[in-house]
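All protein chains of the complex are present and in place, except for one that has been dropped.
Chains here go by letter, A and B, matching the order in which they are written, and residues are numbered from 1 within each.
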């Protein structure tokens, strides 16, 4: 038996447009929504986002919540910073809007307001994006290697095919919506708060048979189980920023809280070839177990049956005491 | 037996210059060609690239191909977007150049033209870059840990050495060109369209012997088998963009289609120590197999040999029927 060594590369395709008041008409392509541009066994597709444009280093009121709303400076401890703070408190209590006052913080201003996640998802068209997964596997012990693009597949087929468990089980191009659907979830629901999808490639092979029977089997699984009770940072999101330089040399940035689906490609499998040693160990153990039958028969015959004394007499040869035997011999 | 737990860090070194009409004279250092800056068990070195400078959101003609070349607006479906599109079609048919008309798209304009991959590779000097691989391993069961920088290696040696299978088998600094060459490929060929190289570190150790005999063994393998029949996105490449802000606040970007070599560091190994239990299981099974000899001898003696009746008589003690026995006893 040997475990698989694998290498995975992925490539997403797809373009979509959005039209919002803050960002205007905007086209999104691969370089915009895949973050970071490349990973080893994984690919993140941004499906939703909260953008905070033109942040600069400065002082501004914190987002109102239980701990930041204040009446006067006395409510704000200078230098303090909670787990969910956007900055370090200056100790002043300032107007957040016309009605609410919050503690002022030194932060990237204005601070991000992530209380409302866009619904439906901002890049909901990601459902129709496609993902090409190229996977090479290698069983080092048997020096057997194979790729998930099978040799009998034509280039024309690969240009147009989309994976389907029944009609196209060996097409390595997946529609994102179908991946999520196959795992039993709704893409549009998942797109809002993000999540992790596992694309599992199983390469169980019996290498005693011909190599062409060693085929990849794809399966899909949502890896982040949503738990209704615990919505502590549900789904999957992270923050990143694009940094710009003003003509004056000052730095400003666009902060993006990116929600999206991370596709983890999990390759597993075991290849086996007939080997005499484990087989002999199993046969040996099996034979030894047959020995239990003899012991059981003996126990039944010698201890349980009515005629046990008779059998016992026949079974055992009683060796007379040697000394006595010698004595009787001497007697003769 | 125990499987290895490992941590890997990598560091590339090397500088090169290019001089092209679009980019001018330009120096490339680590921060320019390693993308992303850090990964867990992997390092990507850009060796070739297609740069599309000064892209802005707008409308422009699509790259001509079978589906995008048009005669009139009737050929272009507004809102449509194919798998290989750079944007969303507006429904208009516009001049791409003086002779060809293509469908107009809303996209990052001008669209990328990646029909010709630069040959030879743009950063062909990457062949002489070096890669330092630091690897710490740990066998949890035996609480045994070791690093690939061996204790008897001096700092001076590490500053100047380059790995060579024969002369410097324990130097953890690799010349990129040599890695590819050791795997039996040509660096300059691989640099054009990119690929995946596996740097395998094997830590098979017999922990019954002294720890200094537990040594890393390096081997190199190209993980993406090129297949002449299927050139659906051959090699390895991905797109990323550097975003800039105009003085007016408008965003523009430089799109880079990066071709290059991803070095995956694959650490494997098994450490073993003598353990009495599996040894006993094997001995037990072996002994049981010896029992087959007895059975075989019996079969031959009792069923196959000419004198079988004689042996059978001697072998078996025939127990007379108990009832009969009792009867005869009563008769007496």
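The working rule: contacts are C-beta pairs under 8 Å (C-beta built on N, C-alpha and C of every residue); 3 or more make two chains touch, one makes a residue touch a chain.
All values derive from a computational prediction rather than experimental measurement.
Considering A:73, A:114 or A:264, the position touching the chain not shown turns out to be A:264 (whole complex). Among A:21, A:83, A:160 or A:210, only A:83 touches the chain that is left out of the view. Touching the chain that is not shown, out of A:4, A:63 or A:107: A:107 (per the contact rule at the top). Shown as candidates are A:57, A:186 or A:212; the residue that touches the absent chain is A:57. Against the chain not displayed here, subunit B makes contact via residues 5, 7, 9, 11, 13-17, 25-27, 29-32, 34, 36-40, 54, 130, 132, 134, 136, 138, 140, 145, 147, 149, 151, 153, 155, 158-159, 242, 244-245, 247, 252, 280-285, 287-288, 291, 307, 310-311, 314.
Considering the complete assembly, subunit A touches the hidden chain via residues 35-36, 39-42, 44, 57, 81, 83-88, 106-108, 196, 198, 221, 223-225, 227, 229-233, 236, 238-241, 243-245, 247, 249, 253, 255, 258, 262, 264, 266, 268, 281-282, 284-289, 291-292, 317, 319, 322, 325.
Everything that follows uses one rule, which is that only the chains that are shown with their structure count from here on.
Rounded to whole angstrom, the centroid-to-centroid distance between subunit A and subunit B, based on C-alpha atoms, equals 18 Å.
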